[in-house]
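The complex appears here minus one protein chain, its other protein chains still in place.
Order of writing sets the chain letters: A, B, C, D and E. Residues in each chain are counted from 1.
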Amino acid sequence: MDTSILVSSLASPPVLFFFLGALAAWLRSDLEIPQPVPKLLSLYLLLAIGFKGGVELNRSGLETQMLITLGAALLVAVAMPIGTFVVLRKRLGTANAAAVAATYGSVSAVTFITAVTLLGQLQIPSSGWMVAAMALMESPAIVIGVLLARRFGANEEGHAHGWGELLREAFFNGSVFVLVGSMVIGVITGPSGETALAPFTSGIFKGMLCLFLLDLGLVSARRLAASRELRAVHCGYAIAAPLVHGAIGVAIAWLLGLGRGDALLFTVLCASASYIAVPAAMRLAIPQASPGIYVPMALAITFPFNVVFGLPLYLAVINHFWS
Amino acid sequence: MDTSILVSSLASPPVLFFFLGALAAWLRSDLEIPQPVPKLLSLYLLLAIGFKGGVELNRSGLETQMLITLGAALLVAVAMPIGTFVVLRKRLGTANAAAVAATYGSVSAVTFITAVTLLGQLQIPSSGWMVAAMALMESPAIVIGVLLARRFGANEEGHAHGWGELLREAFFNGSVFVLVGSMVIGVITGPSGETALAPFTSGIFKGMLCLFLLDLGLVSARRLAASRELRAVHCGYAIAAPLVHGAIGVAIAWLLGLGRGDALLFTVLCASASYIAVPAAMRLAIPQASPGIYVPMALAITFPFNVVFGLPLYLAVINHFWS
Amino acid sequence: MDTSILVSSLASPPVLFFFLGALAAWLRSDLEIPQPVPKLLSLYLLLAIGFKGGVELNRSGLETQMLITLGAALLVAVAMPIGTFVVLRKRLGTANAAAVAATYGSVSAVTFITAVTLLGQLQIPSSGWMVAAMALMESPAIVIGVLLARRFGANEEGHAHGWGELLREAFFNGSVFVLVGSMVIGVITGPSGETALAPFTSGIFKGMLCLFLLDLGLVSARRLAASRELRAVHCGYAIAAPLVHGAIGVAIAWLLGLGRGDALLFTVLCASASYIAVPAAMRLAIPQASPGIYVPMALAITFPFNVVFGLPLYLAVINHFWS
Amino acid sequence: MQAIKRIEIITDALETREVCRVLDSLGVNGYSVVRDVTGRGERGVQSGDELTDVFKNSLVLTACPPERLSDIVDAIRPILKRRGGICLVSDAQWVMH
Amino acid sequence: MQAIKRIEIITDALETREVCRVLDSLGVNGYSVVRDVTGRGERGVQSGDELTDVFKNSLVLTACPPERLSDIVDAIRPILKRRGGICLVSDAQWVMH
Partner (left out) sequence: MQAIKRIEIITDALETREVCRVLDSLGVNGYSVVRDVTGRGERGVQSGDELTDVFKNSLVLTACPPERLSDIVDAIRPILKRRGGICLVSDAQWVMH
């Protein structure tokens, strides 16, 4: 593995701020990013990345490779949770397996954004429409997860939420909505919109990402420390999943003939797990599953793993096979 | 009506984000701009527009036309609520008519800001001192509204707030204070202050406006859906008022010989209604009036109407008469 | 005293926004910067100043003068609270004297930042590593204050917090942590990190400072009005302390042979008092001391005094002796 | 422990200052305020999603000796009349310290 | 003053809307909601430090005539079963206005 990639990933301000947050939690500093600042930052990042992706889409127009990649993304988003469920059902029980499947079948926007930032730093080009792939991959896992839970008999006593609410939660939840909506606005307004919004969506973007990662460092370290329910099987899976899903992602990217940048982004989408939209939906739809398991797995293990080790690793692998 | 104006108004990022918010509410997405982010955005917008107006004022100095326009603005701010009250008193009762009169006699800063942004996009020049006109037109309607309510006998049982508090509310409420204060600071610091603050007050301005309009879209659509008290008369008035007041505004602007940009801004000030400062004041000063009427009228009907249809319409009319 | 310095200090946007906030409080406007915006602004300012200081440090490398200055800063941070305690113990009682000693022995980051901004405006160069001096001077006073309180017998009945918690509070509290952490990140990432973050840490910096000073103006004026416990001795000390400590600071800066910019910053560190980190720590560690005394002294008297009169005064004195 | 009356007043956030002023003027020992209370009542939903404090409530809690109860209730009632909301009184024990 | 029952329900913030819906459907006179309640219970710590509302509670307070009590309690119980939390009922006086 090329150490210069590792260094340039680890020594980038966003990752360093993530470490700083984790360190603060570990030293039990009273540092806190007060609510609702994290929500605002998350909203901002989705808006900015969506908008910029939309503008790129406006520039590039519809390409064949884009359509094929989006198709592949959709396929992965459906197949991955099913695979995960099959693997985990015996070990975690139906409800928890379904929730974990949904979590890992979906994507983490911040991991994606950190990857985009890393590519920018290394001056490796990537396509704007990868944002569309991310948007496509957010929701299906939620639906699949719930279908699996119900089909395989997670006890539904006290189940109060119908499919209408569930689909709304899956496709119209705040994260997906802002991401997709901003992308559409980017497509509509194109370069002129970009000029108007650039200082907001691009100028301060990296700084806002740093602030958000500072918070994620804090929150994920605290959540890890507070999680009583995590056992070895969960931790093991939370490390294994990004590696296995990442390998699948690399393979598909290779088959699709993506460029290096897009390949990394596709891999990161496969390898990452949702810790915002999906947990909220799972909590409503599969109340028997324990959030004390699937939230810290995604937030406190897989997310740091991806940001710290995963990104440089995936990129090194891609560099190796693509050259 | 020139469709290119309509398109360039409707397809501008701020207006599109407003639609996005409204759509989120309509699809019952759980999207939410958490408190106090909207308050912060509102504060920021007032500070930035005030400061920029002040800097312009510093550059231009006192002009005769400015003084005449400010005088006209003040006159309108006093006459308009009286006229509104006369028209509505029979239909809505004294208390509600007075509150609606105050609401529509005052102005909406965000509508003004959206108009400024539209002018910038179309590269039509406007004067910095129109911000002073806006500041002048915010408060008088509050005082007039309360005077009308008391003079025409809205039942004052349980009335607990004296004139001191009321005048403070009218002239020193947070919105007016930040707007006027920032304008004065802009005048004092002039271009050198502008250089120092430009990335904050201008760079990220449009992005912040988009975020705020996203929230206004959400809030206004939700409020419209939740309003049980609105009847046809209220809705009709909330559409008629901007048209009638806008026409008056165009006429006055023409008489004053304002340029096209300033004419649009003057028209917008006349046509818009306050949904922040005035409702808060009315609630204290005229408790018998129903906020379930005057808030959704201004926020959920007149504001979207102005931003979506009003701005391009007024500009088309102005283009027609001015050329 | 050179009036041009006074003017350029008083007429700078940050100071004017401070006045605006104070005026709003004085006129009893309902203007409010809602929580947690002030906390966010404070966090942002520390992050930005720390990061920029770190980048400067990366550029300059370790200099002898820097090391000597940091040594002197540490010495001052230890000696000043002891001196303050000796002077005040008879007048205020042990507990309050110790808390005030800690407050005035530590530093105010915002005063420092305002001084940096003033220097920038007057184009007087200063060193990035003065931020390190600030970081060094934040914590020791807390420890000294508590040691003094315990050694000289402030009644410890009901004392529940051990030294572990106290040291954590002193060295790992949120303010110190973000400042030091961002500085380290600045050192690590250097100029390349700076390029990435500049629009965030530098571009919008002055605007964010203005917003924060607007809030400080509000809060300090309101706190002054609400403080029933302040007596002449407290007010007198809160004015005398910055003058005396500032004089000591000027003298040390002169002995160290610092440049004019660094001399001003060193003086400001000596002359300022903490109103965020230290009060929070004192409240835990010396519950017998009255926060109604030490908080308004630092926040409502010394801080405005320094920002309004202190900065231009210290700079005038330095200009006089250095030329 | 000592018997006291626990009074809680939920009303429009705009009246918070007024409620506190009334309690201050009656010389109560103290009170606590929770801002940002939403709710539903006769006057409809107070969803708190506004830019102003117009559609929001607050809760004021005060513990007072039983003999002060009627004074306080009488002073609060006009505010509730004017602005809506509720005032609940219950018995509690005060832990002396 | 009139005797009423004071019911307070603390449960997962995700169920706030459901609790309100239930109360609405029972036709209660009104209720108040305090969002952003943290806590600890059988299901561990709800520290509220999350990006989602997943680890947060809310408190719903409603005052109702004694005869409505059992209806309300019966309707709330399934939510508590499903999601945890507590429901406390106490006696209070309602200040008429």
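Here is the rule we go by: a contact is a pair of C-beta atoms (placed from the backbone, for glycine too) under 8 Å apart; a residue touches a chain by one contact, two chains touch by 3 or more.
These numbers come from a predicted model, not from an experiment.
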Chains in view that touch the one left out, judged over the entire complex: C, D, E
Which residue of C:128, C:145, C:261 or C:287 touches the chain not shown here: C:287
Interface with the unshown chain - residue positions in chain E: 10, 34, 36-42, 57, 59, 73, 76-77, 80-81, 86-91
Interface with the unshown chain - residue positions in chain C: 35, 38-39, 42, 157-160, 219, 222-223, 226, 228-229, 275-277, 279-280, 283-284, 287, 291-292, 295
Contact set of chain D toward the excluded chain (per top definition): 1, 4, 6, 20, 24, 29-36, 61, 63, 90-95, 97
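Here is the rule we go by: only the chains that are shown with their structure count from here on.
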Far-end chain from chain C, centres as C-alpha averages: E
For chain C paired with chain D, centre-to-centre distance based on mean C-alpha positions, whole Å: 40
Between chain D and chain A, distance of the C-alpha-averaged centres to the nearest whole Å: 45
Shared-contact residues (touching 2 or more other chains) in chain B: 35-36, 39, 199, 203-204, 280
Junction residues of chain E, two or more chains touched: 36
